[in-house]
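What you see is the complex with one protein chain gone and the rest in place.
Let's look at chain A:
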Amino acid sequence: MVTQRRDAAIVGIYEYPKRKAPGVTPLQIKAECAARALEDAGLSWKDVDGLYDAQDGAGMAGLSLAEYFGFKPNVIDTTAVGGSSYEFHAAHAKRDIAAGRCRVALLTYGSTAHSDARRIGTMPGMGGGAPSPLANMTDPYGMTLIANYAMVARRHMHQYGTTSEQLARIAVATRAHAMRNPQAVQAMTDLEFQDIREITVDDVLNSRMIADPLHLLDCCMVSDGGGAVVIAAPEVARDCRKKPVWIIGAGEATSYSENGSDITISAAAQSGPRAWAEADVRPDEIDVAMIYDSFTITVLVMLEDLGFCKKGEGGAFVSEQRLRFDSPLKPALNTDGGGLSSNHPGMRGIFLLIEATRQLRGESTSQVPGARLAVAHGNGGMLATSHTGGTIVLAGD
């Protein structure tokens, strides 16, 4: 029996409300979110002594961000592993706080991916930056980000009989949650979604194919956005404005395609067990699963690899309506609407922590009654080629 430790807690959160923010910079989004998250915690700007940054605002990340904010932190961590960076940051903040190196850690994210008109999913390598071995072996082939995930979906279907219909159920459940979240509805409006309503499995299957077997509605949106999370030591957390949400387990992992490897297995298969062991909880105890939904297949693979069901049984698992917030079955999935229907500015890992915290505080727009335990699992990079997995297990006070 592992003794569950409560070394650090999320005490402040803020999600930037706009998904279309022309004329604003990522740094400004980060600063606004930082101020609001500290306010949410009842802490002040000068309390921050740990700075965590995924290099999304400016170059020389730890230096330029500290200077822009006006901090002289004791701890600077600029781990940048794509969308899961914020789960890595939460793990590192817990570690740094437990070691006494800082007391109040600030994680921020800001992106203007939509306003910049970045073609995140549909552009292949363009030969930017310095020459690299991997780019040299992939740029000539026109691999898009969506096709990358689609290759995982195709292989999963081949190995396990998973169907497009089963994948679609993930998009259906998260859209239902999005329709209950005013910020998500506003996001879909601002981003000019053609038809803003709950969707059906047929809607997903009838949306146009982007990269077989992934349809348009299997894919996340591209938005602007950002957020901030404040993580504090227990003695600070006790005096904060809101109930602390404890980080009780963390796992980090890397995975990539190798000769003969099985690309249906993600880094979550390594990070998940580490996080569960540290938290001393089992997946079937989890009330809310916030899982990186860049695409429907991302979620399916990660539900399996985190141990919510056996490998290959994800298709059947998500067919049972269990993903909805009001289902008696656990876990509820992406109750904010997720990247598929609420926001995806390129790296959405911070929103997983934010919505998991809302759930454990009882503040979600799709509140799971009595939610006590949540997991936030981020995915960074690209599933079929190289990616990271960050798993954070959270508990209410």
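What we mean here is this: contacts are C-beta pairs under 8 Å (C-beta built on N, C-alpha and C of every residue); 3 or more make two chains touch, one makes a residue touch a chain; residues count from 1.
The criterion applied here is as follows: contacts and distances are computed from a predicted model.
**Student:** Given the options "DNA-binding protein", "Cytochrome c oxidase subunit 2", "Iron complex transport system permease protein" or "3-isopropylmalate dehydratase", say which is the protein name UniProt records for the missing chain.
**Tutor:** "DNA-binding protein"
**Student:** Out of A:R155, A:R180 or A:R274, which residue would touch the omitted chain in the full complex?
**Tutor:** Result: among the candidates, A:R155 touches the missing chain.
**Student:** Determine which one of A:Q4, A:Q28, A:Q55 or A:T138 touches the chain that has been left out.
**Tutor:** A:T138
**Student:** In terms of residues, what is the contact footprint of the unshown chain on chain A?
**Tutor:** 119, 122-127, 131-144, 146-148, 150-155, 158, 208-214, 257-261, 263, 384-385
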